[in-house]
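One structure is given below, represented as C-alpha cells, and several questions about it will come after.
Shown here: the complex without one of its protein chains, the others still in place.
We just call them A, B and C in the order they show up, numbering each chain from 1.
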Amino acid sequence: MGTNTDRRTGLLTRFRHVRSLTESIASPLTDEDQCAQSMPDASPVKWHRAHTTWFFEAFVLDAFAPRYQPIDDRYSYLFNSYYDAVGDRHPRPERGLQTRPTCAEVAAYRAHVDAAMIELLETSDDDALAAIEDLVVLGLHHEQQHQELALMDVKHLFSRNGCWDPAYRTSHPEVRRQQPPPLGWVEIAGGLIDIGHDLSMGFAFDNEQPRHTTLLDSFRLANRLTTCREWQAFIDDDGYSRPELWLSDGWFTAQRERWQAPLYWQADGDSWTTLTLDGRRPIVDSEPVVHVSHYEADAFARWSGGRLPTEFEWEAAASPHRVAGNLLTDPDRSPLHPTTADVHDPGLRQLFGDVWEWTASAYLPYPKFRTADGAVGDYNGKFMSGQMVLRGGSAITPVDHVRSSYRNFFAPSARWMFSGVRLAADA
Amino acid sequence: MGTNTDRRTGLLTRFRHVRSLTESIASPLTDEDQCAQSMPDASPVKWHRAHTTWFFEAFVLDAFAPRYQPIDDRYSYLFNSYYDAVGDRHPRPERGLQTRPTCAEVAAYRAHVDAAMIELLETSDDDALAAIEDLVVLGLHHEQQHQELALMDVKHLFSRNGCWDPAYRTSHPEVRRQQPPPLGWVEIAGGLIDIGHDLSMGFAFDNEQPRHTTLLDSFRLANRLTTCREWQAFIDDDGYSRPELWLSDGWFTAQRERWQAPLYWQADGDSWTTLTLDGRRPIVDSEPVVHVSHYEADAFARWSGGRLPTEFEWEAAASPHRVAGNLLTDPDRSPLHPTTADVHDPGLRQLFGDVWEWTASAYLPYPKFRTADGAVGDYNGKFMSGQMVLRGGSAITPVDHVRSSYRNFFAPSARWMFSGVRLAADA
Amino acid sequence: MGTNTDRRTGLLTRFRHVRSLTESIASPLTDEDQCAQSMPDASPVKWHRAHTTWFFEAFVLDAFAPRYQPIDDRYSYLFNSYYDAVGDRHPRPERGLQTRPTCAEVAAYRAHVDAAMIELLETSDDDALAAIEDLVVLGLHHEQQHQELALMDVKHLFSRNGCWDPAYRTSHPEVRRQQPPPLGWVEIAGGLIDIGHDLSMGFAFDNEQPRHTTLLDSFRLANRLTTCREWQAFIDDDGYSRPELWLSDGWFTAQRERWQAPLYWQADGDSWTTLTLDGRRPIVDSEPVVHVSHYEADAFARWSGGRLPTEFEWEAAASPHRVAGNLLTDPDRSPLHPTTADVHDPGLRQLFGDVWEWTASAYLPYPKFRTADGAVGDYNGKFMSGQMVLRGGSAITPVDHVRSSYRNFFAPSARWMFSGVRLAADA
Partner (left out) sequence: MGTNTDRRTGLLTRFRHVRSLTESIASPLTDEDQCAQSMPDASPVKWHRAHTTWFFEAFVLDAFAPRYQPIDDRYSYLFNSYYDAVGDRHPRPERGLQTRPTCAEVAAYRAHVDAAMIELLETSDDDALAAIEDLVVLGLHHEQQHQELALMDVKHLFSRNGCWDPAYRTSHPEVRRQQPPPLGWVEIAGGLIDIGHDLSMGFAFDNEQPRHTTLLDSFRLANRLTTCREWQAFIDDDGYSRPELWLSDGWFTAQRERWQAPLYWQADGDSWTTLTLDGRRPIVDSEPVVHVSHYEADAFARWSGGRLPTEFEWEAAASPHRVAGNLLTDPDRSPLHPTTADVHDPGLRQLFGDVWEWTASAYLPYPKFRTADGAVGDYNGKFMSGQMVLRGGSAITPVDHVRSSYRNFFAPSARWMFSGVRLAADA
C-alpha cells in the first residue's frame, strides 16, 4: 500500500510539474505570439498547449472517467493530430488561422482537464490507477516533446518577424557556455552491442524498442561537438559552394533554399550574428554549431575528412552498459569484445542536453518492432520513412526527457530544431 | 476666416470620426483575430490599423511636422506597402507572422500619431493647413478603404477556423434585408456620356479622373441585383459544370479550385448555408448573391441570356447628371441623345451600398490619366492590369465612401470582397 | 455560273495554297523538332499540322461529306483543342509526349483530309459549296494563325536546346532590314471613329465585329517602331530595376522571371546577341525590338514619357476609311472631326508585317458582340479575359492574314510571339 501511495503521489507530482512547465514556457508570449504558425512544419504554441491537453482527454478521461464532461466538443476535432484521413481534420498548415478558441479559452481547457485528471488520479482505486498509469506517463512524455517543439516553433516564428527580432526571454542562455576542449578522438571498441531501451530502466517510447543486439566495428568519436568556429572554416573554404561535398538531394536543397550558413545566421560585415531565444547576438566561436540540417552536417563531415556516427555507434558510446551481456561471460574468448574500460568514456563531452546530434542512420524500425494497439499505437511507427535519427537532446529538451536510447528524428532538410554535429571516423 | 475655421473644424471632425471608426471595427476582435492572415491577398487587422496610421506619419507628419518624433523607427518599414523593390519590405504573405508589435503597441502607435495629427491640424496656420488638407483627406479615404478590407479579411479568416464559425458581431445584419421587386429591366438611352468625377463635387481618387466623354449605345439594366434564389437556379442547372458558359480562364480556375457555389456557401442537405459576419446561417433566397468572382458573374450572365454592364453603362445609369452637356443644347438633333426623363431612373434599386457589382470592364486608365508626383502618386495606377472594375459599394463600405464614379477593382478570380451581379442587356 | 466557277476555283486554289504552306513551314524540321513542346503555352509543330487538319475533318467533312471515312478515329480526340471539359482531352502541357501518331502518320492524315476536301470542293453543287464556303475560309484563316504559332513555338523550342542554337532556316531574314527614320510623331485628329471590320471587305474573325463607332481624343503616334537601340537605352538606364516604371503585376513577374532584357537576348560582354529563326546573331540597333511582354512595353513607354496606343487609336491610324461616315457629311460642324488629310498618313511606317504592336487595350468584346452557334462559335469569345490586344502583324504572319481591324491577343506576360512597341502620346 505504501508503494501504491508513493506511485500515486509520484504520478500526481509529475503530472502537476509537467503540466505547469508547459504554461511557464508559454507565459512570456503574447496572445498573438501563441497563435501564429510560421511554416507548415511548426505549430502555434496555443495549439501545443491544447493538443497535449487533448491527449489526456481523449485517451484517459474519455475512457476512464465516466462522468467527465468536455468543456467543448469541438476540441476533440480541432486538437487531434493523430488521424490522417483526408478532410477529417483542420489542415495542419492552417493551424495559425485558428484564432478561436482564444489563448484564454485554451487556458480554461487546460484547467478543466487538469482538474479532472487530478481528481481521477487522486480518487481511482489502485487497480484503476494501474490501468491508466502507463497512458498518463506516455501523455506526460508526449507533452515534454511538445515543450521542446513549442520553443523551436517560437524561435522560428520570431525569426520571421521582419526587422524586429523579439527575444523570448533574457535571463536563460540557450546553450551552456563552456569552453570546449581541443578536438580529440575517443576510440570505441566494436563488438556485439545491445541497442535499445531496457524496460527495467523506466519509460521509453515504442521506437526505442525492442532491445536487440547489433554488430559494430570499432570506431572513433569526436570528444566534443563541432563548434561555430569550425563551421566558419567550412564556410570560408566554400563548403556551401562545392557540390562534391554534398549528397545530391542536399546540394539541390541548398541551392534552392540559397543556404550559405546555418539557419538564423546573418552576415554582418566580416562576422556573423545568430538568433537565439534571448534575441540576436554575435556568434560565439566556441559554442556548438546549431540549426544545421542533416545535409549540411553530412557535407561538413565529408569536408572534415570524417563522417557522422551511426545511431548505434552513438548509443554504444553513450550507454553505461552498452556491451551485449551474453558475450561478457568470457571476455577473453573473442576479439570482438569491448572491454569495460572504455564504457562511458569521460573523454566524451556534451553528449546530452547541448544540441541534438545528427547521425548517419535513417529512422527505421528496430527488428521485431511492434506498434501498440489502437490510436496510441500510431505514435511513432508511421513516421519511419524519409527521416534521419538525432541523438542526445538539446539545451531546450526537458532535462528528464533525455536518455541514451532516445531516438529523435527529422527530415534531412530540417533546420529549425536545435541540431548540431559530432564527428565520427573509422577506427 | 470663418470658412477656414469651418474647414479646419470639418477636417478635425472627419479625422476623429474615421480614425475612431477603424478602432470600433477592430474592437470585437481578440488579439489573435487581429494578427492572423488567412491568405496572401488578405492582411491582418492589426496591420490595417498600423498601415493606415503609417500613411499619416509618412506623408503628413514626416513632411510637415518638424518636431514629430516617431514612436518606433521600425514601423516605417513594417507598415509600408507602397514600395515594391524586392527585399525591401516584409513579404506580404508573411504579415500574419508579425506578432510584434502587439495589438497594444499598435494601439499606442495610433494614439501617438493621432495626437500629433490633431495638434498639427489644430495649430497649423491657414496656409499650412491648406498645404496638408488634400493629403489628410486622401489619408482618410485610404483608411476607409482599409476599413472595408479589414472586414473582408476578418470574414475570410473566420471561414478558415475549422469546425468553429466565429461571429464577428451579432447585432448588425450584413446585407439590408428588403424584399426585392420582380426582376425587371430599365432601358437607358445611349449617347455621348460624361464619365468620371467632376472635381467640383468633392474628393475622388485619381483613377476616377479625368472626366471625359464616351459614346454609349442604348442598353438595358436589371432593376435590381441578382438574388440567391436566382443563383441557386444557376447551380441547379449545372452552371458550374458547363464549360460553354465560362470564359476559358474562368473555367480553368473553377475546376482547379473546385468551385460549386459562391464562396462561403456550404451544402447542408438540399439547402445551403453561408457565412456572414453574424455567423453561419441559411441562405436567404431574396438577398443579393454575394462573394462571387467575375468569372462566376460572367458565366451566370451568359447562362441568363444577358451580360454584365460595362462600367460606363453603370455610371451612366447611376449618375444624376450623366448626359454630356455639350450635346444637350439641341436634344432633337440626334437619336444618340438620351432624354433627361430616364436619368436616375427610380426603377433602379440597390445601386449603392448593397454589394459591389461586377462590370464587364477591365480596370484601365481613363484617357489622359496622370499619376500624381511622388510616392502618393503610386496610389492606383500601378494596379491597372489584370483586374476588373466593380461599382456601387457594399454593405460594409463606409457610407460616405461611395459615389457613382467610384471604381473598385479586383482580379477576376477574387471572391472574398462583397461582390455580386446586376445583369445588363443590349437595348 | 461563271461567278460560281470562279469562287470554286478560288477556294480550291486558296485551300491548296494554305495547306501546302503549312507543310513548307514544317519541312526544315526533323521529326524530333516537330514533336517537342517547350512550354505549356506552345504546341508541337506536328500537333499544329494535325489540329488544323482536324478542323476540316470535324467541321466540314463530318458534316457535309457523308461518305467520308476518318483515317483514324482517335484523331478527333487527340487533335481537338476546342472542348474544355476536364478529362476529355489529352492535357495540353503533355502534347510533346504524344510521340504517336508519328510525323509520317500526320502527313498521311493531312493527305487523306486534303484529298477528301478537294473532292468535296470539286464535286459539290453550287448550293452545297455555298453552305461550306464560310467554314472552309474560316478553317484556312485558322490554319494561318497556326502557321505563325508554329514558327513562334519552333523558335522557343530551339532556344531551349542547350548550348546548341539550331537555325530554322538560313535564307530568309526574320525581320525586314530597313533603316528606320528618326523617331517622329504623327498627330491623328480625334472624333467619332468607326472601329471593327466592314463585312463588305472580306473575311474577318468574330472578335473584329460588330463594326461600331467610338469616340477618340486626338492623339499622336510614333512614326515607326521602337528600335533595339532605344531598348538598350532603357536597359542602360536601369529600366529593369526601377519598380516605379512598372505595373505592379509586371514588376512582380519581371522579378520572379529575372527579366533583364527581351526574350532571347543574351549579354555577350558589352553587347547583346539574340536568337532568330536564322540562328543566334548580334542585335541590330536599327531593327524593331521584338519579343517583349506587355509589361515591358508598358514600362518602356512610361520610361520614355509616352504611353502605348489603345487598339482603337491604332486602328484609327491604320485604316484607310477610318472616319465615321455619318459625321463626314459636314466636316466643318465640329472640332471633333478629323480631316481626310491625315487618313493613312504616309509618315506612319512599319504598321503591318514587322512586329505585333502592343496596345493599352484589354482584349474584350466589342459592343453587341455575339458568338456564332455551335462549337465553331467558341472561336474567340472565351479568351476575352486577362489578355491584351496587339495589332499589325509580324514578319512571320502570313501576308494575306493582316488587316487594320485584326485583333491579336496574348497575356501581358507572354513574350514568345513577335511583339514590339510603337509609342503613343496625347495630342
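Note that contacts are C-beta pairs under 8 Å (C-beta built on N, C-alpha and C of every residue); 3 or more make two chains touch, one makes a residue touch a chain.
Please read these numbers as outputs of a predicted model, since none were measured by experiment.
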item: Displayed chains contacting the withheld chain; value: A, C
item: Residue touching the undisplayed chain, where the options are C:9, C:30 or C:260; value: C:30
item: Residue of A:185, A:205, A:352 or A:383 touching the missing chain in the full complex; value: A:383
item: Residue, one of C:157, C:204, C:247 or C:351, that touches the chain absent here; value: C:157
item: Interface with the undisplayed chain - residues on chain A; value: 83-86, 192, 212-215, 217, 243-244, 246-252, 255, 294-295, 298, 360-362, 364-365, 367-368, 378, 382-386, 412, 426
item: Hidden partner interface residues of chain C, rising order; value: 30-36, 38, 46, 74, 77-78, 90, 94, 96-103, 157-158, 160-164, 166
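Simple rule for what comes next: only the chains that are shown with their structure count from here on.
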item: Co-neighbours of chain C and chain B - touch as defined; value: none
item: Between chain A and its twin chain C, rotation from the CA superposition, multiple of 5 degrees; value: 180
item: Copies chain B and chain A - interface residue numbers shared by over half, same or different; value: same
item: Relative to chain B, chain with the most remote C-alpha centre; value: A
item: Rounded Å distance between chain B and chain C, as computed from the means of their C-alpha atoms; value: 36
item: Distance between the centres, which are taken as Cα means, of chain C and chain A, whole angstrom; value: 61
item: Chain A and chain B: spacing of chain centres that average the CA atoms, whole Å; value: 49
item: Multi-chain contact sites of chain C, meaning residues that touch two or more partners; value: none
